[in-house]
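Of the protein chains in this complex, one is absent; all others appear in place.
Order of writing sets the chain letters: A and B. Residues in each chain are counted from 1.
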Amino acid sequence: MTRGKLVIGAVLLAYAVIPAFAPENIVHLMTITGIWIIIASGLNLLTGYMGYVSFGHAGFVGIGAYTSALLTLKFGVSFWTAALAASLFTALFGLLLGVAILRLSGIYFSIGTLILGEILYSIYYNWSPVTGGFMGLNVPPPELSLPLMGGVSFELLQWYYFIYLLVFLVVGGLKLLIDSHFGKEIIAIRENESLSQSLGVNINQRKSQCLAISCFLAGMGGALFGAFMGHVDPDSFSIAGSTEFITIIIIGGLASLMGPFFGAYVLITLSLYLEVLGKWRMVVYGLIIVFVMIYARGGIVGFLETIFKREFRK
Amino acid sequence: MSLLKTTGICKSFGGLAAISNLSMEVHEQEILALIGPNGAGKTTLLNLITNFTTPDSGSIILAGQDIAGLARHKIVKLGIARTFQSLTVFENLSVSDNITIGHSSQVESSLLDMLNIVAYLRGKKEHRHGLREKIAEVMAFVGLDAGLAKEPVHVLAMIDKKRVAIASALASGPSLLLLDEPLAGLNQSEAQELLGLIRKAKGAGIAVLLIDHNLEAVMSIAERVLVLNFGELIKTGTPEEIIRSKRVSEVYLGK
Partner (left out) sequence: MFTFEIISQQVLNGLLTGASYILIALGLTLIFGIYRMINMAHGAVYMWGAYFCHVLADSIGMNTYLAMAIAMVLAGLLSVGIERTVFRPLKGCPDWVALVAGLGLYYALENFGWIVLGPRELHIHALATQEVVRFWGLYANLQKVILAGVCLATLIGTMLVLKKTDMGRAMRAASADPEAARLVGINTERMSMLVFFLGGAFAAAAGSLVGSLTSVAPGMGFRPMIIAFVIVVFGGMGSIMGTVVAGLLVGVLQNILAYAVTPKFAYCFTMLSLLTIFIIRPTGIFGEDK
């Protein structure tokens, strides 16, 4: 076990010192990736661990993004409160929605979330008075007043550390969750819902809780994304975005805590390299998805499993 | 002492009566066999008790409460566990994980508890230790080698898979265990082992309601027998009474 802790320590150290060496654009990309990891981790809980494949996750991210943006813009709420409120609101939305949509299973759930994503996108795009339509909303940068230091302006560096602090908190929390009874029950639901029920698992409660947590993280990611980019607009929250998150967790490896890390970094790197291809970028991206689905469904973690001959995924 | 009592249960599927006016009783700690030709309604009765389907009319009383239509996980909490006709376990999960799920209803874990990290870690250590003990206990009880705990269930032999299914059911601490065709697919000696396990369960204070087509085996272990035909209870009695009964012979034993 100490070896595992050494590795974690090394990783944390690496993250801490990267900004000292890396050029600014890399730090910028890593920060965005960090937000992606938070969102993907939430989706992984719902889709990888519980087996409910959601194709509308970007819609939830959008709820968090727009809610936070609106709270800061229209009501002058501080970013910190707004982000928390937005995350909770998205979780609540998921909870309420779950009553209806969790009755669907398998492919029907996936299609249902796909439709939901479309509905939300349509609202973001068309409800101009509130969401700013296709132009979107500009989000003011967060202000931070520390007790002794006074006002701190939130630049890239602050964002980087803040996001990764959240990333590790989220992943740590998810690890506790997965290792607990909750985690085992969630996985049981994925394996066989009916059997789980007959063994005493309250599946309706667990499914709602899982969806709520997943939405909470999506909302958080959305709020962070909006404030970091300084702008929210509908195109970030379309089916393309939902597909991207699904791709991240598949490429990374479903039902593994490290999966979202690998997947997010791979995707960002891919985007970078594919820039070179210009218009061909999206074509190659699409073909990669097809390739992964046919030949590499276990993702990177699945691949690592065959190398290390150990189980990393649940 | 009456543990479970059904009164006037009726269930039809699309106009066809699967169960007609069935009134029966399970006594504490008894081994009760349910026999009858295919389609007599035996599995349907189990499904009605565990709310895999709801009765059209009638009541199912457990500990003074009508559990007809009650949420499945709540029925487990009240002390009824079951296995299925076609062996149903979590094939991809380990033996200990299977048993852990069976133990779910006994674990107090609200979401708030889980997120309360300090208390959680403290509780988790105790809980995990307690859980490991519980798993070992159940595995020993059903006759599973302790070394199999981490093995995925799909690599196990049929008899061991059946043990896992029963172990998971037992982990929920039931007072009534419903077994649907547990002996199917087992050879003579394996069947005897499973029958021994059923006797052990009774000895541990659990009532067992068992359906099976292996009549010789069933009659050798049952204390009481219920005979179903076309959804109706046609005879109740001891195995000797049932074997002697002309009516049952006509309907079922074909003698």
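The working rule: contacts are C-beta pairs under 8 Å (C-beta built on N, C-alpha and C of every residue); 3 or more make two chains touch, one makes a residue touch a chain.
Please read all numbers here as calculations on a predicted model, not as lab measurements.
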{"item": "In the full complex, displayed partners of the excluded chain", "value": "A"}
{"item": "Option from A:Val77, A:Met229 or A:Ile289 whose C-beta touches the chain left out", "value": "A:Ile289"}
{"item": "Interface with the unshown chain - residue positions in subunit A", "value": "53, 55, 100-101, 103-104, 106-108, 110-112, 114-116, 118-119, 122-123, 126, 239-240, 243, 246-247, 250, 279-290, 292-294, 297"}
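FYI, only the chains that are shown with their structure count from here on.
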{"item": "Whole-Å gap between the CA centroids of subunit A and subunit B", "value": "42"}
{"item": "Subunit A residues within the subunit B interface of the complex", "value": "173, 176-177, 179-182, 184-185, 187-188, 191-192, 194-203, 209"}
{"item": "Footprint of subunit A on subunit B - complex, ascending", "value": "50, 52, 71-73, 76-77, 81-82, 84, 88-93, 97, 100-102, 104-107, 109, 111, 114-115, 117, 120, 124, 168-169, 171-172"}
